[in-house]
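With one protein chain withheld, the remaining protein chains of the complex are depicted in position.
Order of writing sets the chain letters: A, B and C. Residues in each chain are counted from 1.
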Amino acid sequence: MRFLLDAEQAEFGRTLDRMLAAAGTPGVVRAWAAGDHGPGRALWSRIAEAGVFALAVPEAYDGVGPLPVELAVAYVELGRHAVPGPVVETAAAATLLGELPSVAKEWLPRIASGEAVVSLRLDEADAFCGPYALDADAADAVITVSGDELRLAPGHGPLQASADPARRLFRPLDGGELLASGPAVREAAAQAADRAAFLTAAQSLGVGLELLHRTVEYTKQRMQFGTPIGSFQAVKHRLADTLLALEFARPLLFGAALSTAPADIAAAKVTAGEAAYTAARTALQLHGAIGYTEELDLSLWLRKARPLRDAWGTPGACRARVLDAQVPGLQHAP
Amino acid sequence: MRFLLDAEQAEFGRTLDRMLAAAGTPGVVRAWAAGDHGPGRALWSRIAEAGVFALAVPEAYDGVGPLPVELAVAYVELGRHAVPGPVVETAAAATLLGELPSVAKEWLPRIASGEAVVSLRLDEADAFCGPYALDADAADAVITVSGDELRLAPGHGPLQASADPARRLFRPLDGGELLASGPAVREAAAQAADRAAFLTAAQSLGVGLELLHRTVEYTKQRMQFGTPIGSFQAVKHRLADTLLALEFARPLLFGAALSTAPADIAAAKVTAGEAAYTAARTALQLHGAIGYTEELDLSLWLRKARPLRDAWGTPGACRARVLDAQVPGLQHAP
Amino acid sequence: MDLDESAEEQVFRAQARQWLRAHVPAEPPASLETEEGFAEHRAWEARLYADRWSVVSWPKEYGGRGVDLVKWLIFEEEYYAAGAPGRVSQNGISLLAPTLFDHGSREQQARILPPTASGEVIWAQAWSEPEAGSDLASLTSRAVRTDGGWLLSGQKTWSSRAAFADRAFGLFRSEPGTPKPHHGLTYVMFDLHAPGVTVRPIARLDGKPAFAELFLDDVFVPDEDVIGEPGEGWRIAMSTTGNERGLTLRSPGRFLAAADRLVRRWRATAGPSDTALRDRVADAVLGARAYHLFTCANASRFAAGESIGAESSLNKVFWSEYDIALHETALDLLGPEGEVSDGDWQEGYVFSLAGPIYAGTNEIQRDIIAERLLGLPKGRLPQDPGLTRAGRIPG
Partner (left out) sequence: MDLDESAEEQVFRAQARQWLRAHVPAEPPASLETEEGFAEHRAWEARLYADRWSVVSWPKEYGGRGVDLVKWLIFEEEYYAAGAPGRVSQNGISLLAPTLFDHGSREQQARILPPTASGEVIWAQAWSEPEAGSDLASLTSRAVRTDGGWLLSGQKTWSSRAAFADRAFGLFRSEPGTPKPHHGLTYVMFDLHAPGVTVRPIARLDGKPAFAELFLDDVFVPDEDVIGEPGEGWRIAMSTTGNERGLTLRSPGRFLAAADRLVRRWRATAGPSDTALRDRVADAVLGARAYHLFTCANASRFAAGESIGAESSLNKVFWSEYDIALHETALDLLGPEGEVSDGDWQEGYVFSLAGPIYAGTNEIQRDIIAERLLGLPKGRLPQDPGLTRAGRIPG
């Protein structure tokens, strides 16, 4: 047992962090939200070059994965830098299509290389899946699953604005080319939904960590009543609670990376999602009015926290799944 | 509209407060918990002399009631002074028996005068009623309702200790003299359960107010790190939250007194019950280890808060009832 | 003690309901944080005013009906139950007008109150400054004496409604270097279109320009637009925060209606067996009732000649946190659809998030509750009573 990132994993995270910091993601996010996908696609290529999408793709299809621990490391960084685009959906699409050899060959190498941006709408009947394909207008393909049919959507409806304008929602049109069908589609879709929930948990944790970081820095320098507001005990305790929530979400995330069990993923999803939302509420309150403005970059993270909390598994759906799998007396077995 | 106690009502509360303060209730509570009912029965008589039980009894039976506002005033004071005994059950029994003329005549005048201490176990099938008759060993009568049969219990089982030792729990024995039967019993029992919930809410509010009061006083004088702990912002905010909870429970209590609608009673019950429990958690934490001891009088209130929260309507049962009655669009009608 | 409505009150309620039923637009106007919506809301204010429903508690001479607080509460209940539009004139009616009633001259009252009530003049607030958030006594924007009036200079921010409003009111430092920072401030009204005023709208989290920065460069204000004595602005601003009109910041009718809407949504989308959501919906219902009754109790206290002081901090913390919880519950009822920004509840949710921040942060309100209502020792806030009330300026 060594429940600790090894040196290589930690360094991978730091490298990604440096690359994304240098890329100036806030400008990319604002462009993306305005419908200008150019800077986002350029960033996407660099993220692919750093090897992120290859982590979700098996070696047989030019990837190096699946490597859930490394994926968690990477998606925490994507969240920490508020990277826009269907990063979760593309990796989940790799999981989905990777189970279906007939279509894997066409799409997975392109996903690994960053050439293909893919969005996804899984079966709406699944409590963990929503009705939209995120950023469908920027995607090279929109994959849909209904029942046991997997299709390439023939297009999408109008933009449905999200509370986070960098999340551009579209309903895929019905029909389209049938890529695969049968029970294997259903099984693959369930795995893809789990993968999406897992990566969203990682992204949430990153969002929460960055919100906390920015808020701590702000409260150290913001003066009121002649003292930094970070010296007030009410401020301290609220920040301490936020750190607590995040630091106890982290082990659940990496525990889920190691087990890949649906219940463990659900536990990580609800905990990271709630922690990030807690961080957002804290960040807004402690920034005061300035935090309530779109122009402060903080808003790019603030607005992401709640949609991520509910995407790919609401807190209620996740909690139900945690207990579905809980067979008393068995969870301690080796 | 005058949603404010009138001078007479306010003075009634103050008079009762003075009388109970002079009676030294902590000693009475400790004796009661040890099974010595003497001091408690003496106090009971004085409470009856002050007119408290008469408030629950109609004039036809030597009472002055029912006067729900005055009852609320009185039971807040009983809670504030941690008065032991089946005070709620006796008043609820007056409601129950008052609807059944055949038995009212025998019992109600004795309840009003304080001569009769009555305990009560309503139908266990009702989500608002528990399996025990409180302080049955100290009662002159234990009334039970099952279905549409009202009986005088022939005795009770062994003492079942409560987390609050001043609440002595007993299961009434089955059978016993049949006092009344038929649908009227069922209806009267429902009214009695509402009355019990209402009075428990009042008692809870009093318990919470006293816990807050004692804790505020303690934090003003307890020194740590060279300063009263009440000067720490974390302590202040926790006490402020406790006051908030109590002060927004108070109008629901008096609103329920005026309307006597079951949903309004349920709203008061859950809110006062939760507020008192919040006050207990706050009181314990801010007193620190000394608050965790039985010997400090604070324990007499601390241990009462949670049982009262769950007696005569758990929070879940109350919330369900709040919504049962909520017909959208109608609650604003005059 | 009673909650009964008199026959007269029942008639008043029926009249209000009837008028609202006849006039509330079937389609809600566009958001009042947009230019188009602002104009629509302004027109609605004129409609209200024409039939004397804009400011029912004001004297008849200024367009009101001279009714008491109980009738005002009744009107507010009916107003929100009818789904009537938000009040774009709120700053003027709820924040400026009480000050004018208490401290304005007869001339000011006659000149300013009617157009304020009719929507002809929409007011923005100009309290905060970049370095003076909760610590309002540290204001630095200046009012310098000039012939027949004052010249205003400096920067104001978080000026709500200022993107589209006509005029603004706020405090300016007219006597620099007083020993106590809350002395030497003057309460001034000024035109947002006057020479020297630059308005830079600020977009809130949902992108709507709900407030603005104001840059003031020697903006001339005639003496007639100073309220009360120069240098006495702080006292004047504070004196009305605790009075009965301070209650109007969030009327209970608004929350009763919102809880009602939530129950409808819950019945439509969730099963009663989903007790996790049921409990939260129930809390919204009973919270609205608690707030309503709490306000009734305060109204009764006013009617009995009592006054409300630091208790208004209880009010502020309660409604602001209630409002967020209600909207979070609504969004959770919607599940993943909750993020859709033009959904039923998103704008209300974004609006609610500001509640614990403005009009005195809830942190400061809790300090006030602890120190003033519970008598705990003073903490880090400055000791001057005026200063610790800084948090109470609605903004």
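Operating definition for what follows: contacts are C-beta pairs under 8 Å (C-beta built on N, C-alpha and C of every residue); 3 or more make two chains touch, one makes a residue touch a chain.
Quantities reported herein were computed from a predicted structural model and do not represent experimental measurements.
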### Task
Name every shown chain in contact with the chain that has been left out of the document.
A, B, C
### Query
Touching the left-out chain: which of A:Pro58, A:Pro109 or A:Gly316?
A:Gly316
### Message
Can you tell me which of B:Ala7, B:Ala22, B:Ala125 or B:Ala289 touches the chain that was removed from the display?
### Response
B:Ala289
### Query
List the chain B residues touching the unshown chain?
130-132, 160-165, 167, 169, 223-225, 227, 232, 234-235, 284-285, 288-289, 292-295, 299, 302-303, 306-307, 310-311, 314-316
#### Entry: Footprint left on chain A by the chain that the document does not show
1-6, 9, 69, 212, 216, 219-220, 227-228, 230-233, 235-237, 239-241, 243-244, 247-249, 251-252, 254-255, 257-259, 264, 267, 270-271, 315-316, 318-320, 322-323, 326, 328-329, 331-332, 334
### Query
Touching the missing chain, which residues of chain C?
273-279
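Rule of thumb we're sticking to: only the chains that are shown with their structure count from here on.
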### Message
With contacts counted as defined, which of the two, A-C or B-C, has more C-beta pairs across the interface?
### Response
B-C
### Query
chain A to chain B: how many Å between their CA centres?
51
### Query
Between chain B and chain C, what is the gap in Å from one C-alpha centre to the other?
39
### Query
In chain C, which residues are in touch with two or more of the other chains?
363, 366, 380
### Task
At least two other chains touched by the same residue of chain B: list those residues.
232-233, 237
